[in-house]
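Working notes for the structure below.
Only one protein chain is missing from this complex, and each of the others stays in its spot.
Here is chain A:
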Amino acid sequence: MAAESPQDAFETYAAERLPPAADGAVGKEGRLDAAFAAVDGETRLVQDYATVPFHLTGGLDHDEALPDLSTVYLQSPTGAVAQGDRHDLSVTVGEGARAHVTTGNATKVHGMDRNYGRVDVSLQVAADGYLEYLPEPTILHADARYRGETTLSVAEGASAVVGEVVVPGRLARDEAFEFERAYTRLRARDPDGLLFEDTTDLHPAERDPRRPGVMGDHDVLGTLYVVGEAAADPLHERVVDATTARAGATALPNDAGVMVRALGERAAVSGALDAAWDEARRMLVGAPAPERRKD
């Protein structure tokens, strides 16, 4: 008997009807479209469409090392994904534009007893464009069912730094790996086709995530994808020296760039990814990463 595949499991969840929504409940299908364009030597947020629960700050230009880069905070008052939620985010960076997109706080995926929560993210970078997409961590509460699907498309000469941190529960209250299922996938492509694909596939009740080779005795998993003309060795050295996280860098398939993985405590993993971001930025656009404005 074949074990249920993640895809089949989420189809089964999808068939579970939601209880009737309370009056005034909105935001099950949140949508956000942001588009950046290079205009007169700077980058402007030229399209900004958001439905509840999302809100986008206007372009902030506080990045002193990279004055033509536009920084945008994706805000969600709830900061959460609940059962039945389908969130759909799209970020487009136009030719020669440079943008940094992040979130104001962590995304909490709540416990669920029906259906599941899904977040789709589409990132597109046009020729010679540059995108940093570095959201705060995703926290998987007990009984959460989470499906994430991210696609990154890079045109000729484009580059991108995309990060993901998965926290397996409210660790401060000793909740770890009590969620039901998490399946996230990132697919990157260029005009010639698929560059690489990475999957996070966790179903703790069926398979112990703390096995040797999977998470070992670590809790938090962070990955930074550096797509473009990047070298693995300097990134590896930076993340090994940066924190106590168990971290390393390797060249991605199809000469796509470099992947950095880090496992450990939340602060150590975030520190390793921040160091890798700084190093990646120096390689790709010749500027250091700024101090974070939200900590």
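Just so it is clear, a contact is a pair of C-beta atoms (placed from the backbone, for glycine too) under 8 Å apart; a residue touches a chain by one contact, two chains touch by 3 or more; residues count from 1.
Criterion: contacts and distances are computed from a predicted model.
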{"item": "Choices \"Cation/acetate symporter ActP\", \"Acetyl-CoA C-acetyltransferase\", \"ChsH2 C-terminal OB-fold domain-containing protein\" or \"Urease accessory protein UreF\" - which one is the UniProt name of the chain not shown", "value": "\"Urease accessory protein UreF\""}
{"item": "Contacting the left-out chain in the complete assembly, out of A:122, A:151 or A:200", "value": "A:200"}
{"item": "Touch with the omitted chain, as defined above, among A:152, A:249 or A:289", "value": "A:249"}
{"item": "Among A:20, A:213 or A:286, the residue in touch with the chain that has been omitted", "value": "A:213"}
{"item": "Touching residues on chain A - with respect to the absent chain", "value": "1-3, 5-7, 183, 185, 193-202, 207, 211-216, 218, 221, 223, 232-233, 236, 246-254, 259, 261-263"}
